[in-house]
Each structure stands twice: as C-alpha cells, then as structure tokens.
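One chain of protein is taken out of this complex; the other chains stay put.
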Amino acid sequence: MTTTPSLETKVGRVTLKNPVLVASGTFGFACEYEKLFPISALGGVMVTGLTLEPRAGNPPPRLAETPAGLLNSIGLQNPGVHRFIKEELPRLRDLGTEIIVNISGFTPEEYGRLAEILDKEPGLAALEVNISCPNVKEGGMTFGVLPESAAAVTRLVRQNTSLPLWVKLSPNVTDIVAIAQAVVDAGADALSLINTLSGMAIDPDKRRPVLGNIFGGLSGPAVKPVALRMIWQVYQEVPVPLVGMGGITNYRDALEFIMAGTTAVAVGTGLFLDPLSPLKIIEGLQDFLAKHEEETITNLIGAAHNSEKEMRGEKRE
Amino acid sequence: MTTTPSLETKVGRVTLKNPVLVASGTFGFACEYEKLFPISALGGVMVTGLTLEPRAGNPPPRLAETPAGLLNSIGLQNPGVHRFIKEELPRLRDLGTEIIVNISGFTPEEYGRLAEILDKEPGLAALEVNISCPNVKEGGMTFGVLPESAAAVTRLVRQNTSLPLWVKLSPNVTDIVAIAQAVVDAGADALSLINTLSGMAIDPDKRRPVLGNIFGGLSGPAVKPVALRMIWQVYQEVPVPLVGMGGITNYRDALEFIMAGTTAVAVGTGLFLDPLSPLKIIEGLQDFLAKHEEETITNLIGAAHNSEKEMRGEKRE
Amino acid sequence: MQPESAGVISLSSLGQATGFYHLVLAAPQIAKESSPGQFVMIRCADEQTLDPLLLRPLNIFRFHPAEGRIEIIFRVVGRGTAWLARRKPGDSLSLLGPLGNGFSSLEKYRRLLLFAGGTGMPALFSLVEEERKVGSPLGSPTGAPRGGHNREFTLFYGARTKDELVFLDLWQAAGVTVYTATDDGSAGFHGTVTKAAAGFLPGNYDFYCACGPRPMLRTVQEMMAGYGIPGELCLEEAMACGVGACLGCVCETVHGYRRVCTDGPVFPAGEVKFS
Partner (left out) sequence: MQPESAGVISLSSLGQATGFYHLVLAAPQIAKESSPGQFVMIRCADEQTLDPLLLRPLNIFRFHPAEGRIEIIFRVVGRGTAWLARRKPGDSLSLLGPLGNGFSSLEKYRRLLLFAGGTGMPALFSLVEEERKVGSPLGSPTGAPRGGHNREFTLFYGARTKDELVFLDLWQAAGVTVYTATDDGSAGFHGTVTKAAAGFLPGNYDFYCACGPRPMLRTVQEMMAGYGIPGELCLEEAMACGVGACLGCVCETVHGYRRVCTDGPVFPAGEVKFS
C-alpha cells in the first residue's frame, strides 16, 4: 500500500478530519490547551457544558482521585449560553476544527431554548445534548435515566434546530439500549456515550465524603470496560453513528472503542494524565492503519463484532 | 482507653467476630486459601455461588485485566448444591468462622428449592441470594435489575428457609434504592452490595472481545466509587444491615465502606493482589480503632453521614 | 507553559523523620518561564501505570533560568509523593509548567511580612530569591542581600517540629529576618506561626504573603485584616488539569468560584473566602 491511510470519519452529516475529539467539560473552551498544541490537529472539540443561565457550579472540593479514575462534581459551572456566544464562540470558530456544543437544561424547555439560540449561530458542527442533568420538575432524577424523559428532551431540541444532534447518554441505567432507541426515535442523529458513572469517595480520617457535593461523576480508565460494554450493546441494536468516550488514554483504547462500534472517540480525563494524548492517539491510529495495511479507519468501526458473527457461524461472504 | 477495641459486629441475627469477610466466587470453598492463612481469623466466608444443578461455566478466556479492575466471566461454574453439601460443607463447618452460602437460580423456583435444601443443613450463618443471574424465563435480564423480579425471588427464598437472608444486589440498575426497598419488603434481613458491573474488553490486535463470553463482570478497585455511592444511598433509605464489597484492598477502603454505612465488608478481587489482605485489613481496623480511641467498630458504621447531617444543620445533640 | 521531560539532577532527603525531600531538576524551558509562586505538575507514577492517575502539583522552590534548573521541596504524604521520593539522579520525569498566577509585583512595598507553614515555604522563598536576584549575576543569595532594592522581609515560619524547618540557612543568606514556630516547641515559638507573629504586630509592614495549610491561612487572613495590612495568599486545592480547563480546583472568593490553578494559586488576601 502506498497511499497514507485515511483517518477521516463521518458522524452522520459531520465530517471529521480524524476520529479523535476532546470530551466536554475537560477541555474548557479550548483556550487553555491552545498554548500546548495546535487545536486544529483534533478531529473536533466538544466544549464545556452550557446552560441557559450562568451557573456557579458545586461547592469545592470538586475532585477526588480514585483507583485509575477521577470523581468530579463540577456541577456545570459555565457562563451561560449568551456569554458563550459573545465571548468564546468567535474564537472557537477560528480554531480549524469541528466545534460541538454541549448543552444541558433543567427542564425540557430549557433544552429547547438552548437549541433555538444556538441554531442561529454559524460555525457549529453539532449539538451534543447532555441528558445527565437532574430533572428538576420530576424530582431530581436525571433526564437520561428514563426513555420517556430522554426522548422528550431530544424531541424538543430536534424541533428547535436543524443542527446535527448527538445525544449524550448516561451510563447509570439498567437498559442503555432502551434509552438509545428512544432518543434515536425522537430524532437524535448520533449518540455520545458514556457520560460519568455516579460515584463517591469517603475520607476515613475526616469521616466524611471527599466531595463537597457528596456524589460525583466517575471518569477515566476505571470506567472503560463499562463504556465498551454499553457501546457494544447499542451498536448491535441501534443503527446510528456512535461517539465513544470513557477512559481513553492511548491509541489502543481508542481502537477498542472503534472496534466496539464507535465512529469517533473523545478523550476527557486522559488529557489530565498527558495533555498531548489526543495527538499521540491520532499518531498511533495512523501507524496502526499503516502497519495493518488498512486504507481507512472506517474499516475498523465495529470490527470486533465480526468475530462474534463468525463464532455464531454468520461468516460474512 | 485500656481495653482493646472490639471488632465484633452484627449483621442482623448473625454475629461476626470481625467485619471482614471474603466475597463469593473469589475464595472458592476456602480449601485453596487454607494453606495460606488460618481461615478462622476471618469474620466469615461467602462461598462460591451455587446452583441447583452442577454448571460447567462459560468458555475461556474468562479473565481480563482492566485499569485497576478485573473482568470475569466465570459463569457460575460449580458442582451443584448436592455435591457441595456432601463434599465441601462438612469441612467448611469446621473452619471456625461464619459460613455464608451464595445461591443463584435461573427461575424463582430454583432459588426457592436451593433455600429449602440448604435450610436443612446445620452450621450455616446465612444465605446470600445472588439476584444477578439471568432470568431465563423473562428473556435473560437478570432478576436483580427489576424490583418486581428481585422481590419475587426473595419472597420464594424467604418462604423456604428460616436462615438469615442477605440479598446481593446488582449495581447495573438505574435505581438501587428501589430494588433494595423491594427485597427488604419481601423479607431480606440484610443486603450485600455490590456485585460486579457489567463490562467488556476488546483485544485490538485480534479485533475481538477478550472474554470468551464477550461480557464479564467488573470488580476490583475501579468500581469502589460506584459501590460506595450505592451503599450511601441505600443506607439513607433502607433500614437493614449492609454488607459492602467492591474494590476493597486495604483497611482504609474498608473504613470507607463502613463509614458509608456497611456493618461488614468483603474482600474479593483484593485477594488476588495479596491473599493475606483480609488479615491485614483486620489488623488495620484494630489499629485505627485503638489510635482513635474508639471502643468498637460499630461506632463507625455510617459515620460519614453525620457530617452531612451537620452540614444540613441537623447536628446530633 | 508546556509539557517538559525533566531530568533528575539530585534528590535528597531533608531528614528521614520529616518526610521532606529536596529535588533538583533539569527543566530549561520551565526554568526560563517561571515566576515566584508558580508551580509545576509532575506525573508521579510509572509510565505504563494508570494509578495514581493525576499529575501532582508542586510549587517551584527555586528556579535558575541560566542553569536551566528548578528546585522543589516536597513532603511524602501519599503514594504519588512516595513514588517521587524513590527517583534517582538521571531518571526523567514528565512535567507540565510553569503553571498558575504567582505573586504580584512587590514594587510598591518596602517592609514585607511572610508567613510560611510546612510545605508552603517553597513558594515564598522563590519570591524572596527573585527579589534578591536583581543585580546579582548568579542569583544565589550568598551573604548579604545584593538586590537592587532595599526591601525588608520578615518571615514567620512554622512547622510541626524542628526538623521540618528546612533551608533556614538560605533564608538567612537572603537577608530575611526569620522567626520560627513549631507545634511541639522543639524550636522557636511553641505554637502556631500566627500566635508567634501576634507579638510583633502590627509593626510597620506594608504587605504580607502567606502560604501554608488552610487553617493557618484563614487565621493569618483574619489577623492581618484586623491590622489593615493587605497581602496575598497562596492556596492549594486538589487539581486535575492544572491549566484552567476542568474547573475542578476552585476556591470560594468574593468574585465567586475561582480556579486555584490559573486564577491563583496566589490570590489577594481580601478576596479569598474560607467557609
């Protein structure tokens, strides 16, 4: 093979120059990492979760390190969508990469309103709809844990924008496939998974929870097996592109996700181990393709499912 | 303080000389570890999951190491309850520690039958009812993920034995409190949590799942934050003793569980890092109590909840 | 600010019982860009392990742009720092830095009061040394102050015990008047730095800088506010990214939550709210 292998991939209507994004909430509005590497090298940036109004977030401490994992209870600290559009978006548009805006609401209407506002803004590749927010109307359970509420939010967002919709699923559910199916039926173009697992840590010396908020979201390598399992299940049942995240720190992790069925991946907590890891992952994928004489990364999407089909005797001709 | 602090703890009717047990499936029938340390030093032994009929288990590979975690897909390989009673139980009775028998069924009736059979056997401290088995009648979802099926199993077991019942909860659920409440209402004396998180791993070189069974159960330090969160939630809502497990490798982990609300803890995957870890944990707890001049470990059960009450202004008089 | 692979030049224990270590690193880029009160993050784990996961933030004790070196003082408190204490000369470490917003310029002030508690000392020393460096070609504070300015520094330095009061000679060499305090009374005042300082205050001080454990900072803040002396506090908070992206390290201030890693670690004393 003489041509260099292609990393280009398509999440529905959104073409990414490579499948490596950075995950919402871990990359701020990109300006922090701009000093460290050229953001344009990334497949895309998922910006920090936005809400309609500015939010102060949760009381500190907000971080607790756990075995191969990280608990965070940031609580969606953000300047609100309006200041985002004014102060951050112009700069983001010029980064030379796809910008995916992550939105969160506390009522379905808030989600709809956010979509409506952002729909008018040029230069966005997609909206990522974070349905892991507590549903204040329904007593605090998050929208993402019930198919009905997840679908309701998706539907309202769908009605308010023609931007591609990536709905980001919560892993804290009994049946991820049911939720995935519900939001796809309600108009999601793609699914992002997974958000953080709900967890906590206790300081035995202080005899109290480490986090000011008691509970936090678990991310990082610890959660990778759970993320892969959910992606595998959704890939088998729900025919939309998937964007995978949860514990990716190197190109082999990225390959696990892609082979489980994702069209793209995002690095979140991995940035904190090594801020250059997304670039190293891109390089690693490139080398892997070259070594195995694969022309394009898209050949590998869902590749691990083939072995299962073979085992079941469903060999592809 | 001059007397040595007491580690004795009571899980309902069951008195344990100390709160450190070993988790089902990780300690076999105790004979393997007998060569390594005196089993009588343990608070109790939860023996490998039994089914009515012998089971061969799942095809290998059955293990995959993950970041700070372990995936297993043993699939309940066991000799069946009858051979267990004949070949293993007599020896287990003489170990000088509490024996808790873990049971699994594929229909509610199987659970009931197992309870009936074991009820006749002297020398058992409790039955641990593993409701994480696939419910073959209802298409493979495990009993443990729906309150109704979890309660149905518990009820049938309750009707067939007067032994203390510890129902072992699956963490793969949206609402752990609902399940906990349902099984307590159905007659559980105590709750064990957590069983393993459903997960998977992919070998990117072979382009297929690492485990022969594709999915496996994630255990070990990686899952500790999830276990603690679920224990915290259940402790706040459901007034029965809890037995905690999920990633405990040292006495500080054990303290986190106890302070989150468990009356006892079990070490599973931790044994594989260090087979003597249960003994070291017992020692560590003893030293901690002495250092902090606590007379008994039972003072620490749920201790981390006090800080929350204080924060909410509900200071205890 | 950038990732830099730094070579260990030396690592020495500052007394077994203390758990304190002195680390000298070859990190030319970071040395060049540093300013007093900034910190680095160091990956304190074998390359291929994912536990512990996060980099550890450590203040820069001294930086030597000409030699391309930085120095760090750290105490072993957990597995990250324990790993770091096992390094050997010649090993290489992954660093990210210099990070944060250090102390502001002291130009306006003549008489300065410093409060250091335990591992809070290094940040303050970098401040004094930078000050004294001006006009000195090598920058090592040997003998009397050689700085272009005639600023006066008084340090109240507290620790749990005598042995944890480290590098007193360097402070003295920098021409700083040092008062010590120990929890166990083994050296200097028997008690906290704030109690030790109380006898000298208000004095004629223009400004203060403090770095140390939270309870100390809170008391210093209160006390100095009482005397109407302005100052800056150098804070610590658990960190993940270290560059301002994750919003994990916030502290409460009069302006709401601010990031310790980028808005700080040094804040105007009057802005910090201890709850």
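Think of it as A, B and C in the order they're written, each chain with its own count starting at 1.
As a convention for this text, a contact is a pair of C-beta atoms (placed from the backbone, for glycine too) under 8 Å apart; a residue touches a chain by one contact, two chains touch by 3 or more.
Please read all numbers here as calculations on a predicted model, not as lab measurements.
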For the chain not depicted, the shown chains it touches: A, B, C
Absent-chain contact - pick from C:A17, C:A82 or C:V254: C:A82
Hidden partner chain, touching residue among B:I39, B:L52 or B:L70: B:L70
Chain not shown: contacting residue from B:G112, B:P221 or B:G261: B:P221
Of B:E32, B:E87, B:D185 or B:E295, the residue in touch with the unshown chain: B:E32
Absent-chain contact - pick from A:P67, A:P204, A:G217 or A:G302: A:P67
In chain C, positions touching the absent partner: 45-46, 48-52, 78-79, 82-83
Where the unshown chain meets chain B, residue by residue: 25-28, 32-33, 35-36, 48, 56-57, 59-65, 67-70, 72, 74, 77, 220-221, 249, 269, 271-276
Where the missing chain touches chain A, by residue: 67-68, 221
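By definition in this document, only the chains that are shown with their structure count from here on.
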Topological distance between chain B and chain C, in contact steps: 1
Highest C-beta pair count, chain pair: A-B
Geometric centre distance via CA averages, chain C-chain B, whole Å: 46
Residues of chain B engaged with two or more neighbouring chains: 67-68, 221
Shared interface positions of chain C, touching two or more other chains: 50-51
